[in-house]
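Of the protein chains in this complex, one is absent; all others appear in place.
For clarity, chains are labelled A and B in written order, and residue numbers in each chain start from 1.
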C-alpha cells in the first residue's frame, strides 16, 4: 500500500508540470508588457527595457516556463505587479481561509447529502423521497453566488442574525459555507440515492436478508459500505469544485481567501498572482484527488488488493 | 429417517404487479416435505421456481411482488402469519437458502469469515470471536482452509464462492435448505463437486432440502421427491422412482423427451414445441395446452385439477379426469 501511495505521488509530478504548463501558456496570452505594467504607463522606455532584460522576458517561451517552474519549486512565484509583495506569501496567508471554507462546505454537504440520500433510497417513491429529490434538483440548479446573495438578504439584511462579510468570528463562516456546500450536498444526495438503489438490488443484499440480518443492518452495514464507494469519488470531485466555486462565494461574502485574491488580481491585471493562484488551487485539487484514491483503496478491498500486488 | 412433516404449502399464489401488467408467477401450488427429505423442483426458466423459494423465505421484493393467497406451514406454524421479526429469526437459522449465482451472492467489501460469522452471531448465542471460530470450522467443513477466513470474495473462484455460500447456509444447522440452481453458474467439473458436497452435508445434518433445477440428471442423483412446475403451477408431483419410471403429464414427458437417452436408440430428440407462455397473459384452461401434443378444445376451457393417480403421485391434466381421451406414453 505504501508503495502504491509513493507511486501515486510520483505520478503527481508530471500532472502538476502539465497543469503549470497549461496555465502558464494561457496566461502568456495576456496582452501588454509585464515590465511596462510593473513600472507604470509613464516609465521611461530605457527603464522598461532594463526590467525586461532582468525579468528574462526576452528569453524563449520554454526557457521562461522552466525558470518559472524552477522558482515555483523554491516557493518563489514572483512579486505582485500591484502590491509588489511576494505572491507566494500572499497566497499562503489566505489559503487557510479558503481551505476552512471548503472543508466546512464539504462537511455540510456530506452531513446532509449522505443521510438524505440513504433515506430517499430506502423509501423510494415516498413523499419524503419526492421532497428530497426536488430539493436536490433545486440545489444543483441554483447558482451559488445567487444563493449567497439570497441568504444575505434573508439572514443578514432581513433578520440580522448573521454577518455577511469578512471572516471575524466562527459565525462568519455559516452563510458562505452553506452557500458553497448546497450544490455539493445536492449532488451527493443524488449520487448516494442512486448508488444505494443500485446496491440494494444486488444479490448479496438478498443473501444478507436470507441470513436473517435485520433490515436496519442490511442498509447500514451491507448496503452502505458498497454504496459509498462511488460517493467517495463524488465527494472528492466536489471538494475540487468547491475550491473553484470558492472564487464566487468568496467574492459574494468578501471572504479573505485565495479565490477573492484571484478575482482582485484579475481586475488589476496582476498576472503573477493570477497564475500562482490558479496553479495553487489546481495543485490542491490534485492532492485531494490523490487522497480520495487512497481512501478508495481502503474502503474497497478489490482495489486494495489490486494495488498491493 | 423420521417421517415427520416439516413443510406444507397449500394453494400458494404470488403475483408481481407492475405498470405493464400483472405477472402471475406462482398459481396455487401445493408442496409437502418431510424432515430430511429432498424435493426437486423442476421447470424451465420463468416457471416460478425461484419465486416459490423466495415466497417460503418471505423475501419476495414488495413492491412489485405480492403473496396473493395460500399458506406456508413450517413446523406447524404459518409463516405468512407471523411477525417479520419472528420470520427473521427463522431465516438463515431454520430455513436457509443458496442462490444461483455465487459470483454476486457475497458482499464484496466483507471478508468471507465475517459473512459466515454474521449468520452465526445472529442466531446463536455466541460472541464475535466464538462466531469467527465457528466460521473457520465451517470453512474447513466445505473444504476451504481456515486460513482464508480473512480473505475477500474476489480472492475466490466461482466454485469456492459457492462453497462459502453453502457454509453460510449450513452454519446454523437448518431444518430446511433451499438451493436455487446452486450449480448452474459453475463449470461442469465443479458442479459435481459442489453437488456432492451439498449432498454429503445434507445427509450429515439430516437437513431437508428443496433443490431448484432444470436438470433432471441432477434430480435423479439427489432427490427423494420431484415436483414439475410449469407456468406457476405444479403439474406433476411424485416420488423420484414414480416420476422417472412412470411420468404421466405431457409436459413431464416433454422434459424427458428433451434429454438424450444413451440407453435407448432414438433417432432424434423430441423437444417441446413452442415457448413458455407470457406470464402477464397466461392461456385459459390448462396453461400447457397450446404446446401440448394431446391438447383438445376442452383443454382451453377447463382448468385441470390435481388427480392422485397412485399413492403420492399427483398429476394435473384433464386426461386423468377422463375428459380427454388419450394415452400418454413415452
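Everything below uses one rule, namely that contacts are C-beta pairs under 8 Å (C-beta built on N, C-alpha and C of every residue); 3 or more make two chains touch, one makes a residue touch a chain.
As a convention for this text, contacts and distances are computed from a predicted model.
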item: Protein name (UniProt record) of the chain left out of view, among "siroheme decarboxylase", "MarR family transcriptional regulator", "Peptide/nickel transport system permease protein" or "NADH-quinone oxidoreductase subunit C"; value: "Peptide/nickel transport system permease protein"
item: In the full complex, displayed partners of the excluded chain; value: A
item: Touch criterion as defined above, residue of A:87, A:261 or A:282 at the omitted chain; value: A:282
item: Residues in chain A touching the chain absent from view; value: 14-16, 18-19, 22-23, 26-31, 137-138, 140-143, 145-146, 149-150, 152-153, 157, 194, 240-241, 243-245, 247-248, 251-252, 262-263, 266-267, 274, 278, 281-282, 285-286, 289
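The definition used in the following text is that only the chains that are shown with their structure count from here on.
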item: Chain A - residues contacting chain B, complex; value: 202-204, 206-214, 222, 225-226, 229, 299-302, 305
item: Residue numbers on chain B that touch chain A, as the complex places them; value: 57, 59, 88-93, 96-97, 99, 101, 104-111, 118-119, 122-123, 152, 154-155, 165, 168
